[in-house]
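Note sheet for the following structure.
All protein chains but one are shown in place.
Just so it is clear, A, B and C label the chains in written order, and each chain counts residues from 1 on its own.
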Amino acid sequence: MRFNQFRLGVTLFLCLMALSCSSKNFTHSQALTIAGSTSVQPFAEKLAEIYMDINPKLIINVQGGGSTAGIKACREKVAQIGTSSRELHPNEGDLTKIIIAKDGIAVIVHPQNPVNDISIEQLRGIFSGKIRSWSRLGWVDKPIYFVNREEGSGTRDAFESLVMKKGEISDEALVQDSNGSVREIIANNPQAIGYISFGILNHQVKALAVNSVIPNLTTIKNNQYTLTRPFIFVLPSQPTPLASQFVDFVLSQEGQQILEKEGLVGFQ
Amino acid sequence: MYGQEFSLQSISLAIPKSQITGIMGPSNSGKTTLLRILNRLTDLIPDILIRGQVLLDGVDILMPHYNVNLLRARVGMVFAKPIPLPRSIYENLTFGPRMHGVKDRRILDERVEQSLQAAILWDEVKDRLFESALKLSGGQQQRLCIARTLAMQSEVILLDEPTSGLDPISTAKIEEALRNLKKDYTIILVSNNTKQIARISDRVAFFLMGDLIEYGPPDMLFTNPSDKRTEDYVSGRFG
Amino acid sequence: MMRLNPILSQKIIKTLLWILTGSTIGILFFIIIYIFIKGLPQLSWTFLSTNPVDMGRSGGILATIVSTVYLIGIALFFATPLGLGTAIYLTEYTREGLITKIIRFGTESLAGIPSIILGLFGFAIFVIAFGWGWSLLSGGLTLSAMLLPTIIRTSEESILSVPQEYREVAFSLGVGKWKTITRVVLPAALPGIVTGIVLSIARSVGETAVIIFTAGSSLRFPSSIFESGRTLAVHFYILAREGISMPMAYGTAAILVLLILIINISAYMTMRFLMKRYS
Partner (left out) sequence: MKEKIIEKILTLLAFSAIGVLLLITVFIFKEGLPVILKAGIKDFLFSAKWAPTKGHFGILAMIISSLAVTFGSIVMGVPLALACAVTLAEFCPPRLLVFLKPTIELLAGIPSVVFGFLGVILLVPIIREYLGGPGLSLLAASIILAIMILPTITSISIDAIQAVPLLYKEGALAMGATHWQAIWLVILPAARSGVVTAIILGMARAIGETMAVIMVAGNALKIPSSLLDPVRTLTSTIALEMGYSAGDHRTALFAAGMILFIFIMALTILANLLMRKK
């Protein structure tokens, strides 16, 4: 309330402004921001955690936001590395794409659901709203609740092109905006079905065999399991040295081992 | 308090130094407005129009560039209702001097004691200077307000019905204080209480409906008024 | 049709109203107690003082507490002077008129803007246009736009409630306008102003939509305001929604509700303390 406190406030404000100028340079030289796909985020965070242990001075911020946002962030230099769980679109050709791993898309149901196997056609039928009852899959006559990802999601993009071909997903679908929240819904509803990244599959839900192939590291690696998509790092045409070094680490044997341990399949 | 169309008209008064000038008149006669012009508290009223001159030591205080804050430091004001600020007694008294740059603790202490003595309050509060001023009784609060003006070492003290809400004993104390003060200060007292004016004023002005009706020594106004209206008023026929 | 005796019908209605009120208050207590029962057992000093590990599956919530504090600090740093300045202008420097009407309308409307729209706005302005990225600074600035109306309104109300006589006393002692405001009016209005600020802190603690868009959700311990950070509420949202760890989610929720409780209670205590000081 006192006038000198007011003066103190002004001084603080000026300091803050000065800090902002100096700190901007700081951000560019010492910190790395990785943003994009929520499917890639947990793996990027794990990689970053270990990489920061090796290079204690480095700061890596990992953000979600989604594949498209990551690509955009990379282009707008908000992030040095963008991550994507879908292929780049033709109009995104100005960026460098690096495949870091391959991921399966697991079709999941509640553990109590007796259905174990599903064909691509049945899956398409369910998501286009034509198959509406579990009796069509050999269970009781109860409605099927299918959970979709939101428009723009890389996982959805991949699912649409691998499963739906030209068909559209019905607008009756429940929509969630991350793998985790899809998994949560399925884990709590015996009549629900959905799809998530194989990498974050856990005991709460049951993965179905698709066309009689169970998703696991081997079937994904040798392409027997057909619902797979790449995990991509996106870099501007002239990446910062820090970004390049981090990408090198991810592609090294050590980095790839970390990813395999977490449930992804190496890029080779 | 300030009607839209109300105005004071053609007033000319010479206020003597070191005396108590009493101003009386029924309510709405313009007493308070006149008082507020004298230290330019009227500046707070939007769209007020004041014409004329108020000379203090020969300088017109109504001139736009006149330093109002210095004026108000020289011309202190005590309001009808005692209004201590919500702080301690000590802080109430030192508030003004501090705001005008007096920082020396010894000078401040001195002024607190002197002004409280002059307002005949010192003996009652000397042991609790740092307690809240709001805990004092109404009469004490009003004397504190007088002391607050004194602590500014002002030259003129304007009092706007200072005893209107007080009991006779408190009123007597304040009147005693004013009598003691008049040798060092020029005092202008507005009051509804004609008896009070008669008791302590050296000169009296009578206002009615914004006009100055009569101005002179109390003996003249109270015993031998030249105007019928004054006579009616002092004899209690209206007011 | 039978007409009910008015006294009897009053009794029935009164009982019904008390039942409804009781159940409403019951819901409130249920929510708080439910969160505490599930969450308080998770709390420990380690939970508060260590950083989250493995996306928050283990470890504590220190980084999110620090981010929350940063964000509130930044938001108040900008919103308080702006809000207080506006309130002072409205009460002391101008008369009711077209300008005050416009300003009041702006304040009211800003108060009604959904946080998601503020989030969109902050994202495009601070994150993209100013190039600050997802950062505590971007988040704090956007948040300050959200707090501004609250602070303006509460400050204005409490300044208005300061008796006009105090100002006259100060003026009559030859104190200038600005000094009168800072030395007499604001101290007297302080209880209300502080309460407004404290309650706006409670609001920032619970906010999520604005913050995800502008401050991001990085779990790292923030070392400067130019880094992204994840606040408690955002952390809770992600933990619960992604099903990362329910015990951690309940623990975080308990901290959140506890904080809101403490903030609210301390707002009332400060107010009462400040009001009692000299009266």
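Everything below uses one rule, namely that a residue touches a chain if its C-beta (ideal position, glycine included) is under 8 Å from a C-beta of that chain, and two chains touch if they have at least 3 such contacts.
In this text the structure is predicted, and so the values were computed from the model without any measurement.
Touch, as defined at the top, links the missing chain to these shown chains in the whole complex: A, C. The chain omitted from view is touched by exactly one of C:L40, C:L120 or C:M275, namely C:L120.
The chain not shown here is touched by just one of A:S153, A:N179, A:S197 or A:T228, and that residue is A:S153.
Interface note for the absent chain: among C:L40, C:I103, C:L160 or C:M275, the touching residue is C:I103. Check C:L43, C:A63, C:L76 or C:A145 against the missing chain and you find that the one touching it is C:A145.
The chain not shown here is touched by just one of C:L43, C:I74, C:A202 or C:L274, and that residue is C:A202. Residues 64-69, 71-72, 145, 150-153, 168, 170-177, 184-185, 188-189, 191-192 are the ones on chain A that touch the missing chain. Not every partner is drawn; the one left out touches chain C at residues 6-7, 9-10, 13-14, 16-18, 20-21, 23-25, 27-28, 31-32, 34-35, 81-82, 85-86, 88-90, 93-94, 102-103, 105-110, 112-121, 123-125, 145, 148-149, 152, 176-178, 199, 202-203, 205-209, 212-213, 233, 236-237, 240-241, 249, 253, 256-257, 260-261, 263-264, 268.
FYI, only the chains that are shown with their structure count from here on.
Every chain gets a centre from its CA atoms, and the centre nearest the mean of all protein CA atoms is that of C. Distance between chain centres (mean CA atoms), chain A to chain B: 79 Å.
Centroids built from CA atoms put chain C at 47 Å from chain B.
Looking at the complex, you find that chain C touches chain A at residues 54-55, 77, 81, 127-128, 131, 133-134, 137, 182-183, 186-187, 190, 216-220, 223-228, 241-244. Residue ranges of chain C in contact with chain B, taken from their complex: 95, 163, 165-176, 179, 183-184, 187-188, 277-279. Listed in rising order, the residues of chain B touching chain C in the complex are 39, 41, 44, 46, 68-74, 76-77, 79, 81, 83, 85-88, 95-96, 99-100, 132-134, 145, 148-149, 152.
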